[in-house]
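Just below is one structure, and these are the notes that go with it.
Every protein chain of the complex appears in place save one, which is left out.
Here is chain A:
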Amino acid sequence: MPQDANNVIDHFELFRGPEYQEMLARKKEQFENPVDAAEVARVREWTKTEEYKELNFKRDALTVNPAKACQPLGAVFVAVGFEGTIPFVHGSQGCVAYYRSHFSRHFKEPTSCVSSSMTEDAAVFGGLNNMVDGLANTLSMYKPKMIAVSTTCMAEVIGDDLNAFIKTAKEKGSVPEEFDVPFAHTPAFVGSHITGYDNAMKGVLEHFWDGKAGTVDKLVRVPDNKINFLGGFDGYTVGNLREVKRIFDVMKVDYTILGDTSDVWDTPTDGEFRMYDGGTTLEDAANAVHAKATISMQEYCTEKTLPMIAAHGQETVALNHPIGVAGTDRFLMEIARIAGVEIPEELARERGRLVDAIADSNAHIHGKKFAIYGDPDLCYGLSAFLLELGAEPVHVLATNGSKAWAKKMQELFDSSPFGAGCQAYPGKDLWHMRSLLFTSPVDFLIGNTYGKYLERDTGTPLIRIGFPIFDRHHKHRYPVWGYQGGLNVLVTILDRIFEHMDATTNVPAKTDYSFDIIR
């Protein structure tokens, strides 16, 4: 019996004991009708080959281990960033359970979201009654200031019309006529979570700016000196938004964060559960129409939102998840240009410190080959930073990346000698990445938690940057934007490189001549 009351062992050790090992071997041999071990080994080797890679890249129907989620997740992300707002997902209820779990697993925080719980009858008759009852119930229970509605694939397939439904629900007294219920159609079979972010953000802003679905007059833009900031769908939103706010404050620029999720996904444990915390006030969301300009940190999260904002008369600036020196330089210079302010010395000194840190450490990164996957903008920002560090982002893959994104990536590669031979892969998944890592190996892989399977299969050390990160804690609390964020990313990369060096040099009397104590 391996278990011991005074030294309790769990699954990590328990099943390694001989009792369990023998039992599992018996199970396999006698009952599983297993594939012969040699055949497993043969096929495994075959999957590492160029031949397999070609077959793998030829598939056009099957998707295996995609690095993207569906639209409504992005809509929920947007909704929780507004003051007192509860996301209301119109469709079948299982989806909401998934979105809430997904965010809770990443942020280790509660995520509140309701569903209209549509079932078979709604599939036949439409979900109007679910909307009418649902809005009333949500309002009475959770006392939100705003209910932001989005859809699932079910509601979209049966063609529910949110505008009409919300109007009818209000007529029936579900929520008061003047209560804010912005909406977005977010079918899961179009785009990905970043498309959902875009549609939902556009939906909220249009609601406030364009007459609240025809119930009040459209706002007349009276330009002021503020700058709007859109973070996009971002796994580091808590740390990043706080860093961005600090930067705006240091620069003494008046700003509005649109969709401020930094507090709701970082509430204190002090005996009280805050369903709503922080967030962009509804007043600020409305007044954002008057801003001088809007800066989007992620072009591909705001492909529809930015043109809509531009159509209201503002200048818009689209960045690509800037990480590192040049990316942050551009971000700050854009703020300074738009606001007509000087960049304060404090930030120049921060810049110098990041440059200092890179100068101290880049020898360990220079010339190393990387594979990166994630959302299109994150891939771009990380690649740009790697090029800055003298590294080569050899394979850059975004399952939700477009051809336009790939072209832009290529331009980035072409701009640096370290980009020679680097390639972007739009629309590909992590099983494609697996083939790439076998046939054209790199030194390190950068991606989210799912990369651990690639690390295991291919032996490529994984640096966890992206969304979701389930199996490491609290990364989202630290920014990756700004010079401070760049430093965090640099340290994250360096830590993994050094760990890898130690792990590969620690064999006594064999490789430990390089097991150095000073690096």
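Operating definition for what follows: contacts are C-beta pairs under 8 Å (C-beta built on N, C-alpha and C of every residue); 3 or more make two chains touch, one makes a residue touch a chain; residues count from 1.
Just so we're on the same page, contacts and distances are computed from a predicted model.
One chain of this complex is left out of the view, and of "Sugar ABC transporter ATP-binding protein", "Dihydroorotate dehydrogenase electron transfer subunit", "Nitrogenase protein alpha chain" or "Putative pyruvate, phosphate dikinase", the protein name its UniProt record gives is "Nitrogenase protein alpha chain". Within the set A:S140, A:S415 or A:N506, the residue that contacts the chain not displayed is A:S140. Check A:A5, A:A359 or A:A420 against the missing chain and you find that the one touching it is A:A5. When the missing chain is restored to the complex, the residue among A:N130, A:S150 or A:N488 that touches it is A:N130. Chain A residues in contact with the hidden partner, per the touch definition given at the top, are 1-6, 8-11, 14-15, 19-20, 23-24, 27-28, 30-35, 39-40, 43-44, 47, 52, 55-56, 59-66, 68-73, 88, 91-95, 97-102, 104-105, 108-120, 122-123, 129-131, 133-138, 140-142, 152-154, 157-158, 187-190, 192, 267-274, 431, 434, 450, 453, 457.
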